[in-house]
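The next block holds one structure in the form of structure tokens; read it before the comments.
For this view, one protein chain was removed and the others were kept in their places.
Per-chain numbering from 1; labels A, B, C, D and E assigned in written order.
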Amino acid sequence: MDTFLLNEQLRNFLREDLEHGDITTDAIFSDQESATVTLRAREALVAAGLECVAARVFQLLDDRITYSQPIADGQRVDRGHVLMTINGPVRSLLRGERVALNLIQRLCGIATLTRQYVDAVRGLKTKIVDTRKTTPGLRMLEKYAVRIGGGKNHRYSLSDGVLIKDNHIAACGSICRAVEKAQAAVPHTIAIEVETDTLEQVHECLDCGVQIIMLDNMDLNTMRQAVALINGRALVEASGGVSLSTVWGIAKTGVDIISVGALTHSAQACDIGLDWQ
Amino acid sequence: MDTFLLNEQLRNFLREDLEHGDITTDAIFSDQESATVTLRAREALVAAGLECVAARVFQLLDDRITYSQPIADGQRVDRGHVLMTINGPVRSLLRGERVALNLIQRLCGIATLTRQYVDAVRGLKTKIVDTRKTTPGLRMLEKYAVRIGGGKNHRYSLSDGVLIKDNHIAACGSICRAVEKAQAAVPHTIAIEVETDTLEQVHECLDCGVQIIMLDNMDLNTMRQAVALINGRALVEASGGVSLSTVWGIAKTGVDIISVGALTHSAQACDIGLDWQ
Amino acid sequence: MDTFLLNEQLRNFLREDLEHGDITTDAIFSDQESATVTLRAREALVAAGLECVAARVFQLLDDRITYSQPIADGQRVDRGHVLMTINGPVRSLLRGERVALNLIQRLCGIATLTRQYVDAVRGLKTKIVDTRKTTPGLRMLEKYAVRIGGGKNHRYSLSDGVLIKDNHIAACGSICRAVEKAQAAVPHTIAIEVETDTLEQVHECLDCGVQIIMLDNMDLNTMRQAVALINGRALVEASGGVSLSTVWGIAKTGVDIISVGALTHSAQACDIGLDWQ
Amino acid sequence: MDTFLLNEQLRNFLREDLEHGDITTDAIFSDQESATVTLRAREALVAAGLECVAARVFQLLDDRITYSQPIADGQRVDRGHVLMTINGPVRSLLRGERVALNLIQRLCGIATLTRQYVDAVRGLKTKIVDTRKTTPGLRMLEKYAVRIGGGKNHRYSLSDGVLIKDNHIAACGSICRAVEKAQAAVPHTIAIEVETDTLEQVHECLDCGVQIIMLDNMDLNTMRQAVALINGRALVEASGGVSLSTVWGIAKTGVDIISVGALTHSAQACDIGLDWQ
Amino acid sequence: MDTFLLNEQLRNFLREDLEHGDITTDAIFSDQESATVTLRAREALVAAGLECVAARVFQLLDDRITYSQPIADGQRVDRGHVLMTINGPVRSLLRGERVALNLIQRLCGIATLTRQYVDAVRGLKTKIVDTRKTTPGLRMLEKYAVRIGGGKNHRYSLSDGVLIKDNHIAACGSICRAVEKAQAAVPHTIAIEVETDTLEQVHECLDCGVQIIMLDNMDLNTMRQAVALINGRALVEASGGVSLSTVWGIAKTGVDIISVGALTHSAQACDIGLDWQ
Partner (left out) sequence: MDTFLLNEQLRNFLREDLEHGDITTDAIFSDQESATVTLRAREALVAAGLECVAARVFQLLDDRITYSQPIADGQRVDRGHVLMTINGPVRSLLRGERVALNLIQRLCGIATLTRQYVDAVRGLKTKIVDTRKTTPGLRMLEKYAVRIGGGKNHRYSLSDGVLIKDNHIAACGSICRAVEKAQAAVPHTIAIEVETDTLEQVHECLDCGVQIIMLDNMDLNTMRQAVALINGRALVEASGGVSLSTVWGIAKTGVDIISVGALTHSAQACDIGLDWQ
């Protein structure tokens, strides 16, 4: 993640929680008192965002904040494990506490869930990728957590990938006409992906050299036929209603990529505590 | 919610998903083609954010967008129900689709879960309230969804409520000293709330006229004793590890308020589809 | 004050005075010449904003700026007293001079006037509080100056306090109905305040458990009756047309709080000079 | 004033007062109720900012707001006069009320005071001008109020005027050397002004073709001598400690311009009421 | 172009030219006078940005502005041709004039130059594409002008395309190792492009399935060999020192794409006048 861009986001989150200040803390603490806190996993999790998010939240508030012994992002830890120790002015620790926790609980949740999907297809060539079903305002962070969990990213936004869907096709009359229009308009550095519902559509994609074919909500049998039909002439992405219990079966059909909206839209926040020493 | 403030947030969310534009759509559609879409519940849910969020997202992109037959926020609908019909330029419908869905799926999720908690204590005087465990950047929207679900809001930020916790008390030497410092510093329009772990602390709160006493992670028996002890001299808030299965029992202890972090940090996004007509 | 939030405001003020640069100074000084200046009180005043505002203005322009011997905020100084000595590049001293002076002259003016009101009721229990009659864009700074002067703050904004006025009451049909609606809607951490013009209204407030009763523009006799009537069952705030000559009499009626718009809307800027050594 | 730029400022002021919303009003009024209010002068004043500021504040909140019978900016009205009638949703009237009043009370205060200075020199050629001693963040508005009051503006910022002061001169060794450096560096469209304390300095200014000579804190006799000496070869500006009681005497010395910091730093906010019909 | 995003950019450009207002125009015109102006080509050019940029600049200043008879973007016009007629308040026409002209002169310049390159390779399959050598802050507009001129866009930013260069390769030890690392990390929707200087590097690219091979600064003979070698297994992009006199020869080598930095970094602004009727 670009720390350059990240700082700006984190400042906005702090502004939301601070509004015009922490009136409780300012009534009680001076600017001089300091303390040490530990972030601790209250359940098993895959760490995500410790240094680059949690530590930074505090340091944006106060450059006197230091931290030590951070668990590396991507590492799996057990319940009870200390994730990081942070030291500095009490005022700033209390101000940053909720924003830092809200963020890393979510990011660790996404990394942990992603890891489960990745582990579920381990041994197969299939890659687990995310979608644009991210929390508004948190896309950069959530897509980072997916990568930390071992997943890959699908396109970031509407501007860095082409995905031709039903209504695009309908408007053009055929897949090939839609692909042609897209190829004429978008940078050559961006591959063309088409969403298909039937084998006929897969056929049509192959006819016009589509680089990525999405099999949308197909049953396993149809997917297998599609993979055989495509036979390496395009990347194959399975999409739609993927769960931890179905992902292995889908991967076994031979698709290259499985995109999983649940990675971001359904990950549960991990339970992480901040303990005062 | 203040539409004045809301527009600014929604614009930022659109910028995140658009970056420099929707390259697929611009390759295929002109600015003149229009269409009608429906938002449809794919599971039973409590509606939240239909007009004020989803419709507005589209209208911020394009003032030619219109909508009709919106379900009122707060209304419970069954699976399959149409939530709203939206009409306008295809380009703008495709541009706004993901942001609108990501937002209302989340907001309906929160409203629906809140409604479950509220229903779970129906018949008792206890109020269900949220916490600051909201998604960074979405607090205004998520607290709105809690209200729509029938819950109430706890303080919005660190600046509009006083909550004296362990470390504040420790720094002052006693609850009463901390309360005194807070009363001297904060506006008289803001009630003082203190987090307590023991009945001794509850006693001390009563000695110094605390207006709201939070019973933090107490067992049901201790809560009952605390309620008896307080006996109407302060508002009583139960907090910590509340779930749908425990909330009735907690409410039965006689507490006035139960704050539930899960309303926002653990609500599952509802499944809502956008169908092209 | 939150330095985190303050920096942003001060940068905007500097942008206003700098536009595209200080053309006089850049024509004459290089980036290397440095100087020392003193801020000096040209009238007796209560210091406010010296380190946290004046010094910061210069340091935001140039991290080579240092300062020494600052008078502590809240300290009363006589005419001629040096408030602070600042050293650094001439270019940055000249750039920041007007913004720094404009701000602290205003803040010291508010602190000094507030101190006069506070002194005027010394010995009585009554607190002097401010209002929302602050300079647009300067509320955080001006409310800080009120606290430095020994006053307290009323609600900060429309979102962190409830004040039920004439038109709210009229719309509901009665005070109790308005209070009920407010209690149902706002966080339990925020006390309900009602503005009253008559003793009948005070009665009605007591009937529905209003926590703060504002006596608006009542004469001293009516205030005394209201205080007797309320008899500790609510906080009593006097408001309306308070001046240094009337504040003692109002306080003697026994009200808890006197809100004084003049603290911010009518404080005269103090005369403070910046002298080059 | 540029409405383009003004809207941005007014939105920031509204954000400051609204934070996350008007919790009292939202608890009591729906979005549908409407009302009419009048702005009324509670003292004699010169109107400033009625349509361009007050009306706009409300319209930025809600495009259903309308207004009628506005007094033209610059018109003098007596106590009790209705300044403008505003109609629209109660929610938006209550939200905008304080920001609108805080602004126009200040702007009318400046226009009214400026008019007094302008009237005090009526019949003479001398112009009354303002300074950069404006409220941080309000310069565009306050300089507008000065013009409305009949005054003229001095330079707006450090970037659109040259004012060579003591320390600039000291750094260069002589006035002429400083002027030369400024002329070489700044656009030819900007006149060079030099601050002088003595007749010797005035002489030196004339030697090097200074276009505007500021007589800083000179006594009346010295000013008269300076005016005679300059004899039309430069514009003459008197500055320093000008008050309503001294301004006529200063103007009679024959200076072209008198700059008065008090216009903005010491104007008292006018008393203007907002009455609900 | 996204009008949603464009408005924000245009407002910033207007702020730059307006600072605190147009002092000449405000001195002379009221808000009521209106006029008609025409934009006229003073040299032959390809139109770009007339409605979406020039007209919008004026309409952002004033919603009373209307326009008629705009030449469609992409149309070639001769010297003297009227490009568009604009009507509205004089104040707003004068305020927007320079920004509108500065922008469309540049955009028409880019479209016109691009058209020359496109025409120079007409009849061949080769596409002319732009680079990231755009004016900072104007990328969205300049890449639009390239498309209007008949060119295509290369990647928009560092985040929507992969271009592996010398130092990336050196850091990895080989092209294949660098490609592997990129494939593992970036979305599958983004094609991998590698910059090559020699035929050996081209070979290596083919070995690891690179999708786009850039021939950087190769002579025509080497390019021809590279094209033969690649033989359709990858897209071939020629880059480096392309001019109008060399582009035909390069295209004749059989490359698919020629990227031309000159389209944006060396296009001369077209001469367009704004005439008052």
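Note that in this section a contact is a pair of C-beta atoms (placed from the backbone, for glycine too) under 8 Å apart; a residue touches a chain by one contact, two chains touch by 3 or more.
Since this is a predicted model, take the numbers as computed values, not measurements.
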From A:Asp2, A:Glu33 or A:Asp219, residue that would touch the chain that is not displayed | A:Asp2
Which one touches the absent chain: D:Arg155, D:His168, D:Lys181 or D:His265?
-> D:Arg155
Sole residue of E:Lys181, E:His203 or E:Arg224 that reaches the chain not shown, by the stated touch rule | E:Lys181
Touching residue (missing chain; options E:His20, E:Arg56, E:Arg115 or E:His188) | E:His20
Filtering E:Val162, E:Val202, E:Met218 or E:Ala251 for touch with the omitted chain leaves E:Val162
Quickly run down the residues of subunit C that touch the omitted chain.
-> 11, 14-15, 18-22, 60-61, 95
For subunit E, enumerate the residues touching the unshown chain of the complex.
-> 9, 12-13, 16-29, 33, 35, 90, 94-95, 98-99, 101-103, 105-106, 132-139, 156-164, 166-168, 171-172, 178, 181-182, 184-186, 190, 265-266, 268-269, 276
Residues on subunit A that touch the omitted chain in the whole complex?
-> 1-2, 4-5, 139-140, 156-157, 160
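The criterion applied here is as follows: only the chains that are shown with their structure count from here on.
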Result of counting contacting C-beta pairs for B-C and A-C, higher pair = B-C
Over half of the interface residue numbers used by both subunit D and subunit E, so same, or under half, so different?
-> different
Provide the C-alpha centroid distance between subunit B and subunit D, rounded to the nearest whole angstrom.
-> 45
Averaging C-alpha coordinates per chain, one finds the centres of subunit A and subunit B separated by a number of Å equal to 23
Where subunit B touches two or more other chains at once, the residues are 18-22, 95, 139, 156-157, 159-163, 184-186, 190
